[in-house]
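Here the complex is missing a single protein chain, while all its other protein chains stay put.
Then we have chain A:
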Amino acid sequence: MVQLWNELAAAVHDGTVLHTPSRQEEPVSGPALFARAERTAGAVIAACDGRKPRRVGLLMANGEPWVRGLLTLFRLDAAAVPLALPVAFGGADAYAAHVRRIADDASLDALLIDGSLGSRIVARVAAAVPHLPFIDIAEPPHEAVELPPVTGGGSAPAVIQYTSGSTSAPKGVVVTHDNVSAGLVSIEDGTRWTAEDGLGQWLPLFHDMGLFTMLASVRQGTPLHLWQPGDFVRRPMKWLSEFAASRATILPAPNFFYDYLIAAAAKGIPDDLDLSAWRYGGNGSEPVRRSSLEEFQRTFEPYGLRPRVVQPNYGLAEATLIVSSGVPLTGYRSLTLDRASLSVGDKVKEAAGDGLTSRSVVSCGPPVAGLKVRIGDAEGAPYDAGTVGEVQIGGDPVTSGYLGIPEAEQPFTPDGLLRTGDIGFLHDDELYVVGRLKAMAVVRGQNYYAEDVEEIVKDTPGVDRRHCAAFAWDDDGEERMVVLWETKLDPDTATAVGEAIRRRLSEHLGLGAVETVSVSPQTLPFTSSGKVKRSGALDLYRRQTNPVSAAPEGQHT
């Protein structure tokens, strides 16, 4: 049984330095960070009327206080609930409502803040959850107070990671101390992390990939260079120079990161950029494109980028992150497959060559240590290698379920493996992911759920009887959310409603990759219980669009 506080505290040393270049904070060593966390724990108890809190939200931008706040919660055996930060132009009210839903679902006892979010937005959130103490931990207290002994750990929740619920019912993945500890071993195995490495990361810590990769670095006692997403998004080439100068060796990212840097490079690359220290670049959390991998290598090889640094991987919060990864510094594999052979139950067929009827699929590598991967059907019956089915996983890092959701709705097969909702196949013991069963689009590494989108579309004036359907669509590796909605309005008015829908989705969810299509009343298919059939809506959409350029259902590059 693991208590993460003890495990991580034992792993750090003076070389475990946390740098936050964009925050004007002094670098802090691992032992000093843990001492600060102990003092912060005293302040948290004081703010909670002298009691240890049970569940606490983290509402901060990337920085030392976020990391310290998390450690503080481990110290107190309280579950940490990372809260996604608002998206630009998302609107403060929608964001405050989002935090309130999670605060209610998780029964939060308090929120940790540090002033990094801006007082106006924090004030709106505070008004939405008036009963919760907001504990400002920007500066750790100077004085240590006597703390209760370290307790708990093991099967107690360490983190509750919310994966959806921007507008609909929130869904929190419960990961225990034991899950996290095992998950960090798997990350270390997948990346071949050693004491010589160092992490460079701009991913938000509230994102599962950002959070657990950061913890893997702490557990290895390696230096950690932590930026904010805005540093990379605003000035990508300046950020890349800072990353290179940090001599960090490991960097996790979604596919869009690589495309974004390729685009930024077109405007010029600093002559002195030296990427030679970089050893492992994860490419995960959204579909991996072979063209991105190749183009990135071509663009940055003259600047010291070693071959085969970027490795496709596959992971999810439910696995406490990583499931499979390309083996570091080996070539990744890819297959060119017949598009018609990529539905569930199909045996995949290699295509004669590239063309409209073929699709290249990049391998996400072999499963990492500690993870069992099976391709199976809904009942858990396994498919043969080379047959497409649902990716199902088991092992110590895998969650035992979502918070507060009835047994029957938990995502497990009868024999206890977790159903990921993604579909793929195994080939030469490597995992290839080709699409997903769950109604969700991934844009720039963020998951957007059809259910959340439909909730917003339904309430838009002009949508007839709240009838609409949303589903993900893939165009050559770029995903977008397609929205079909019923209307009796004339075409011009309907166009304006379509614009209003897009604007509301941008404001509420920060989702810009949206296509809206109006259809006549009574055309969308519904089940007898009144739920829209998204697959039927997708067929309707496919019939209306050019069948040559359209990918088959559920197919994602």
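One rule holds in what follows: a residue touches a chain if its C-beta (ideal position, glycine included) is under 8 Å from a C-beta of that chain, and two chains touch if they have at least 3 such contacts; residues count from 1.
By our rule, contacts and distances are computed from a predicted model.
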item	value
Among "Acyl carrier protein", "ABC transporter permease subunit", "SGNH/GDSL hydrolase family protein" or "succinate dehydrogenase", UniProt-listed name of the chain not shown	"Acyl carrier protein"
Sole contact to the chain not displayed, among A:R51, A:R234 or A:K372	A:R234
Residue, one of A:A9, A:M60 or A:V87, that touches the chain absent here	A:V87
Residue among A:A32, A:A97 or A:I121 that touches the chain left out of view	A:I121
Residue touching the undisplayed chain, where the options are A:G153, A:P411, A:G477 or A:G510	A:G510
Residue among A:R36, A:R55, A:H207 or A:R444 touching the omitted chain	A:R444
Positions on chain A where the hidden chain makes contact	61, 86-92, 95, 117-121, 230, 233-235, 444, 499, 503, 506-507, 510-513
